[in-house]
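Only one protein chain is missing from this complex, and each of the others stays in its spot.
And now, chain A:
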Amino acid sequence: MHQLETAVTAPLNKAAPGKAKKKLVRRLSEQKYLLMMLAPAIIWAVLFAYLPIAGVYMAFVDYQPSLDDFWKSLYHADYVGMHWFNYFFRNGDFYIIMRNTIASTMLTLLFSFPAPIIIAIAINEVKNSMFKKTVQTVSYLPHFISWVIAANIIVTVLSSDGIVNSILKWLHLTDESTLFLQKGQYFWWIVAIGNTWKEMGYSSIIYLAAISSVNMELYEAAKVDGAGRLKQILYITLPHLKPTIVVLLILSLGGVLNAGFDQHYLLGNGLNREYSDVLSTYSFRYGLQNSLFSYASAVGLFNSVVAFILVVFVNFASKKLNNQSLF
């Protein structure tokens, strides 16, 4: 394959431009069906990924919606440079939005990161395959429902006569129902636990796969040495999972600014906004509800750029780490 590639590209560099052109035309005609099959994807990427990226120019102008075509009004809009970014950084919202975004994602990580590891280890220790299968099947289910349904469930469970309040009353921890979603201070916890509830089962698949590659003889040997089940987990299973855990932890740190839009928007309301407003919902509200398009684009662009840098950095870090652990 490599040979073929060099054979095709090498003459391109050395030969006369006319010859190279001919070569290109020949390749194009040879690959016309391949390119035809790729065409829908290219058109999709241009229209729905790259045109919006070009559209972020909105963040640097004072865009006013008009009856004109979008590009035309964008072209005629006044250039304002970094005005919207400065405005965002300087007004009081910035602190609150960043606080909410990071608090929500970090708190989510605190619960949703260890949960699948514990579940995978617990499932692995179960011998009864019927029980194992049932728990697995049911625990994956929340992953496949939409956040709309999940939000409906959460709202129901947390309502004044919902199950959570009933349990709290039954345990005599409280006499009166707490309206959890109307008190901002509970919001991050609700999102964190909701995220964990939705994803813990499904995320355990990857750890179960890693566990399944442990050599069974290790456990047999440990048993002979008199190690109990807990010791086997601590000294065999967990160390075996360590590389997976480290890589996934690093990668998930890259998502610290990506507080999901769905859960914050759907569970957020006027009463908990002080705590529920994150970068994506803030941008949504200012853009599509208050029609401050340029400001909202600037907030969105800030989010995308920082998130992108984080992802690149985190990928780099995990690669570096992987190589080290290999040698």
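Just so we're on the same page, a residue touches a chain if its C-beta (ideal position, glycine included) is under 8 Å from a C-beta of that chain, and two chains touch if they have at least 3 such contacts; residues count from 1.
Rule of thumb we're sticking to: contacts and distances are computed from a predicted model.
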Report summary line: Choosing from "(2Fe-2S)-binding protein", "Carbohydrate ABC transporter permease", "Succinate dehydrogenase/fumarate reductase iron-sulfur subunit" or "NADH-quinone oxidoreductase subunit K", the absent chain's UniProt record names it "Carbohydrate ABC transporter permease"
Query raised in the report: Taking the entire complex into account, which one of A:Ala41, A:Met130 or A:Leu173 touches the absent chain?
Result: A:Ala41
Report summary line: The listed residue (A:Met82, A:Leu110 or A:Ala209) that touches the chain absent from the view is A:Ala209
Query raised in the report: Which residues does chain A use to touch the chain missing from this display?
Result: 1, 4-5, 8, 24, 27-28, 31, 33-38, 40-42, 44-45, 47-56, 58, 69-71, 119, 122-123, 125-126, 131, 134-135, 137-142, 144-146, 148-149, 151-153, 155-157, 161, 163, 166, 181, 197, 200-202, 205-206, 209, 228-230, 261-262, 266, 269-270, 280, 283-284, 287-288, 293, 296-297, 300-301, 303-304, 308, 311-312
